[in-house]
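Below you will find the structure I want to go over with you.
Here the complex is missing a single protein chain, while all its other protein chains stay put.
Per-chain residue numbering starts at 1, and chain names A and B are given in the order in which the chains are listed.
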Amino acid sequence: MTEQEVREVVERLLKRLNAGELDAPSPEATAHAPAQPAEHDGVIEDIEQIDLRRQYLVENAHDAAAFLAMKERTPARIGVGRAGARYRTQTMLRFQADHAFAQASVFSDVPPEVLENLHLPVYQTTCESREEFLTRPDKGRVFDAGTLERIRAGIAPDVRVVLYVADGLSSAAVTANAADILPVIRKGLEGAGIKVNEPFFVRFGRVATMDQIGDGLPAEVVCVLLGERPGLVTAESMSAYIAYKPTVGMAESRRTVLANIHRGGTPAVEAGAHIVDLIQLMLEKKRSGIDLPV
Amino acid sequence: MREERLLSVGIDIGTSTTQCVFSAITLSNTASSFSVPRIQITEKRVLYRAPLRLTPLTSPDTIDAQGVEQIVSEDYAAAGIRPEQIRLGAVIITGETARKQNARAVSQALSRLAGDFVVATAGPALESILAGRGSGAAELSRTSGKRVMNLDIGGGTANMAVFERGEPIANGCLDIGGRLLRFEDDDRTVLSFSPAMRRIARDAGVPLAEGTRLSGEETDRLAVRMAEVLEEAAGLKPRTPLHDALCVEACLPDIGPSDIYTFSGGVSECIYGTDTDTARFHDLGAALGRAVASSRFFAAGRVRRPAECSYATVIGAGAYSVAVSGSTICYQELTFPLPSLPTGKVPFAGPEDLPGLEAAVREQYRIFDGECAICMDGVQAPSYALVEQAAQALARAMAPHWPKVVILREDMAKALGQALMRAWPGDTPFLCMDGISLTYGDTVDIGAPLSGGRVIPVIVKTLAFSAGR
Partner (left out) sequence: MRLSVCLGGHTYSFRDVREVMGKANEEKSGDQLCGVAAQTPQERVAARIVLSELTVKEVCEHPAVPYEQDEVTRLILDGLNQKVYREYQDMTIGALRERILSAPPEELTRMGRGLSSEVIAAVCKLMSNLDLIYAAARMRVKATCVTTIGEPGTLSARLQPNHPVDDVEGITASVLEGLSFGMGDAVIGLNPVDASTASVQAILTRFDELKRRYEIPTQICVLAHVTTQMEAVRNGAPCDLMFQSIAGSEKGNAAFGISAELIAEAKDLMAREGTSHGPNQLYFETGQGSELSSDAHNGWDQLTMESRCYGFARHYAPFLVNTVVGFIGPEYLYDSRQFIRAGLEDHFMGKLHGLPMGCDCCYTNHMRADQNDNENLAVLLASAGCNYFMGVPHADDVMLNYQSTGYHDVAAVREALGLAPIAPFARWLERWGFWRDGRLGPNAGDASVFL
């Protein structure tokens, strides 16, 4: 059976299950269910693809068009109607789906093949598990001595800009954006004659890992691209934190932050191109964060 | 920088009157903190509207260029604004006037007064849209969620634009206006009339000749027929051959009725009954206004009075003609402004368009004799590989040409621009910007960068819109 056929069988079963025709099948039963003659109507539309700004579900509205025009000005989930005092099924399911994607991006690792395809060596902070990463921010900021040594050994002395990726609070952000943003930044800087290291990946990494990595290196600028805490609007949002000569214990205000990098925000390639300009400005002005006039 | 205020001027030289309006346009960064800046026009405010003046003519076919310059100079003085304070300017020569022989000479005479940015001579399509925006019809369509049609009826033409969600979806122009027929001071004896008027009169069965006197009933019959043609254009009545004969350049596409109709332009004051001194023009304006007021437009109960009537076009010209590019763009070594650049649109909306891209760009340069902006839709959140390959194709095709200008709709210009920069010799002048949506055949005026060089102001001079855009 092809993957497609399997999917169709499962969907058909779920449909009958929802209609109360069947008891819940055990996983084995589902997997071994014989292929039935096709009576399906194809795949159910992906609710994640619905543009919520254009969706209006109030029944018998006094002036749907006028409200829809107002609704265009906000990403808030309004104009959603109601079932009694509760949510309509469609918006409830969309909310649950968005939450599922958000949680998956927090609680899962970046798939190893994604990192392999990007040729990113992997280093890990002192956190041993994702749970520890989430509950011990102090451990997610530092490396043990050996790891730090290996990271810094991989950065040539003439490198001016250190660029790396960390999972932060969203693995999905890395998966969605790293492949497009990394080469734009590297090519852009190298095109301007600025040497960049071979980027790497930090697992269980928080922003302040850049402090330990950059402290004492000859490189001038450190830039980490990491996954933001996901909201329901997107789980794929990445932030760039960039600092001129970061040091352990420095003020947060010395970081220049660029957030909201994702398909629906600033696209990865444009953010990358913007970061190229920002880093050049930092190298010229020799400062970052609130001290950098932008 | 979070906010920047720019002064703009709109100058409208119409068939019967000349108007001048000064506005303040506010540019703000609307992005949240810690994001890539997004500079947008956030406020447009009229600072001063000069009084209406009769357009000075040296003969029926020639505008008095010096006279116009004199009027506008006086308006600047009255507004307390010096020409060098103007960062954005637009001269619009409307309707019949644009067809007068020295229109271009006039606009050139005024360029000193309109700042160093843009002097535009509008065609009927742009005028229609500017009137619709300036009247407030476009905004009404956005806030109401309804389809709104604005009819700007002046002396020589009726400019019509239909808006949905704040954007124009169709426009058209008819040879219908208050001044197609002029009377002697008695308001009865025909002084002169246009060829279009002759058609209308023939259709309405009213004999027309200079020096003859028209009865009140005949005058009304002419006006009613003109109002009917407007109804036909607006989808309230089946179209007749006269409608088609009166279309200027292109007819308004037949897209059916609109939810709301608004009227602007000089005749609108007569429609809404707000002009109490209608006799001074000695033309058909007052009769046309009354005819529209008792037409199907009002019977359908869909007419609203827009925020601006008489000044709609000039406010549109001054405050609504300029768009700004996206805020992540790329340019170097260019001298601005770049006036009146035709745009050659090439298909590029995804990887499937890559193979034909280079040839398509070369073809546009061939069509426009080697000088045009290359415009494309572009791709939302493109991959790095796509940007790189597109840059290679564009770099080859654009290499021999000047100026090198790429305009995209989707947000990708900075990445593409940086890739182009690497593909060409280091100091090659070029501009690559996004956030501007163009249709084939649009002409653009590109101004000097604003807001610390982050954005580029652009006036899109639309030639035609197709329905449903």
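One rule holds in what follows: a contact is a pair of C-beta atoms (placed from the backbone, for glycine too) under 8 Å apart; a residue touches a chain by one contact, two chains touch by 3 or more.
Remember, it's a predicted structure, so these values are computed and weren't measured experimentally.
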Report task. Based on the whole complex, identify which of B:33, B:59 or B:335 touches the chain you can't see. Result -> B:33
Query raised in the report: Of the listed residues A:43, A:70, A:156 or A:248, which contacts the missing chain in the full complex?
Result: A:70
Query raised in the report: Where the complex has a chain not shown, which of A:134, A:179, A:192 or A:283 is the residue touching it?
Result: A:134
Query raised in the report: Which of these, A:106, A:258 or A:292, touches the one chain of the complex that we don't see?
Result: A:106
Report task. Spell out the interface residues on subunit B facing the chain that's missing from view. Result -> 2, 30-33
Query raised in the report: Which subunit A residues touch the hidden chain?
Result: 58, 60-64, 66-67, 70-71, 73-82, 84-87, 91, 95-96, 98-99, 102-103, 106, 134-138, 169, 229-233, 235
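The criterion applied here is as follows: only the chains that are shown with their structure count from here on.
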Query - Length of the line joining the C-alpha centres of subunit A and subunit B, rounded to whole Å - result: 43
Report task. Could you pull out which subunit A residues touch subunit B in their complex? Result -> 63-70, 72, 179-181, 183-184, 187-188, 191, 239, 257-260, 262-263, 265-274, 276-277
Report summary line: Contacts from subunit B onto subunit A in the complex sit at residues 32, 34-36, 142-146, 165, 328, 330, 380-384, 387-388, 411-415, 417-419, 421-422
